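Read through the structure below, which is laid out as structure tokens, and then see the notes.
The complex is shown incomplete by one protein chain, all other protein chains being positioned as in the whole.
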Amino acid sequence: MSSIFLSNEILIFLFLQTTIYTLLLISFIYSITILRDWDFKKSTVLQYKLEKRSYLVILIISFSLFIKILLFFYFIFSIDNLSHFVVGAMCAAGIFSLEYGEISLFLKLTNLFFIGIWFVLNSLDLKRKDYKYTKIKLLLFIFIFICLTFEYILDFKFLLNIPLNKAVECCSVIFETSSISSKIPFGLVNSSLILILYILFVLIVILNIQKKSILLLFFNILFVYISYFAVTYFFSTYIYELPTHQCPFCMLQSEYYFIGYFIWSALFLGLFFSICSVVFYRNNSLDIYKFYKLSLIFTTIFVFLVTFFVLKYYVVNGVFL
Amino acid sequence: MIVAKNISKIYFEGSKKEFYALKNINFEIKKGSFVIFKGVSGSGKSTLLSILSTISKPSFGEILFDKEPVSKYPDIHASSFRAKNIGYIFQSFNLFEDLTVFVNVSLPLIPLGFSQKDIDKKVEEILTLSNILHKKDEIVSNLSGGEKQRCAIARALINNSNTILCDEPTSSLDYENSMNFIKTLKELKESGKTIVVATHDPLFFELDFVDKVFELKNGVLVE
Partner (left out) sequence: MKISVFINLIFLLLHKQKTKYISIFILSTLTIFLLSTVIFIKSSLQNEILKTLESHNDFIIQREFGGRIFDIENQLEDKLRNIYGVKNITKRVYGRYKFLSEDVYFTIIGVDFSNLNKELKNLGLQNISNDEMIVGFEVDNLLKKYKYTNYYDFFLPNKEIKKVKIAKVLEKESNIISSDIIILDINLARDILGINRDFSTNIAFDVPNELERTNIKQKLQRLDLELNIIQKEDILKKYETIFNYKGGVFLILYLVVLFAFIMILYQRYSQVSINERKQIAIFKAIGYSVRDIIKIKMSENFVVAFVSYLFGVLLAYFFVFILNAPILKNIFIDFSNIKNDFIIYPYIEFSTFVTLFLFFMVLFLSSVLIPVWKISAINPYESLR
């Protein structure tokens, strides 16, 4: 039996991806025709027809991209569910370690960023009376569509190649740290990692108040990079309350109250709004300070959440792990 | 002030049936004036009025409301402008027959973002002014011609707009109701609103408070 029947959730996920992709394909074709003939200055019948069609395109794109965001969470959730009956896996980490798994996840994440940018650009364009951003908006969509095509193909390649009989690695194997091999960059140990994390956070707060967008973005990217390792190798042990359990995915499961979704979402939203503050800095109508504020809020939520678990453990048990 | 520059409207452009509903219309309407567009059926009055109200877009030319090129706005902004600044009274009233008077009159306020409390207050005020408050929960289809007219007027005035456009407003009314309507228009003009009426009802041509009469013949303005 083919592995596509592996789980009902995966089947439904792929079906929904196909549906959304079809809708996006329709928008893609219409976008091309709109871009080809668009000229706001003219008031011909053709132009009005194109304007009407642009409402359809915007409707479909808004709907589809919104569903895409929901589907991303559903994807993570289904992969997590898969781990129950793929031999050897205890959480999603084992499944993602398979072929095309990590790149599929990474591509989905970057696509989410582009989708977010598109939504901000769309709301900007609708506020204007001169269709200034319509062309850019549609061009960006075409770019996103190409990326989503890759994502769609990768989905099938990844999900259809999950082995039913071969054992996959469990997260304790994938994320182990021993004295010989440590996956933490720059050869850092946990304590220095955490120190750097908090220093970066303070730096980010300062830069945010100073409104230095490019520097802020650079340090935000660095922060996300360091945070990934910090959460996986240090903070996660406090969430699972086990010094040897280091895994970024297990915290997405119900036994930990799905806290993983909040932690990772807060981290990425912090980075996303920082990116927005750079991409849209030239725009006058939008209150750019809103982006700075949101970026700071989400980054703070992230730091608060991860610190909370460490403190909670200390308060309850009197010692650190 | 409302300015129309070189307004033309072509239907079925590029095909054999192509014809000009409006051709090179130019005019100015000063604020607070009462203007009549006179002409027989099919002369293009309704088309002109719909373009003026931004419901339709012209094939050529533009409409300027206080220097704002509203005819070129994207739909969202044109609709927003219309909702805030224009009250329209239709030939056949165009009310929602199966909804109540209250709901009909409150509809224009919803896109403007008012709370339900504000909406209720404003609707009560305008219904009282239009003398139809006693019928506020009545379904429109049960109203008489005169009552429907008062409901339509209330709806056109609910957003406190400065411009009222009327398309053949008295064509389905008897003499008494027509005179009542004209009296209402006079009161509105005296309160400073700009009124534009498209009609071929001779009752309008003898009025003393009319500032300007335009005549439309086959889509062209005749002086």
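Each chain gets a letter, A and B, in the order it is written, and its residues are counted from 1.
Quick note on the criterion: a residue touches a chain if its C-beta (ideal position, glycine included) is under 8 Å from a C-beta of that chain, and two chains touch if they have at least 3 such contacts.
Everything numeric here is computed off the predicted structure, so don't read it as measured data.
From the options A:32, A:70, A:173 or A:221, the residue with contact to the unseen chain in the full assembly is A:70.
When the missing chain is restored to the complex, the residue among B:64, B:99, B:207 or B:220 that touches it is B:99.
Subunit A residues in contact with the hidden partner, per the touch definition given at the top, are 1, 4-9, 11-12, 15-16, 19-20, 23, 52, 55-56, 59-60, 63, 67, 70-71, 74, 77, 81, 84-85, 87, 126, 164. Residues of subunit B in touch with the missing chain: 46-47, 50, 53, 55-56, 75-76, 78-80, 82-84, 86, 88, 90-91, 94-96, 98-99, 103, 107-108, 110-116, 119, 155, 159.
Simple rule for what comes next: only the chains that are shown with their structure count from here on.
Contacts from subunit B toward subunit A in the complex involve residues 10, 13-14, 57-60, 71-77.
Residue ranges of subunit A in contact with subunit B, taken from their complex: 43-45, 48, 51, 55, 126, 128-129, 131.
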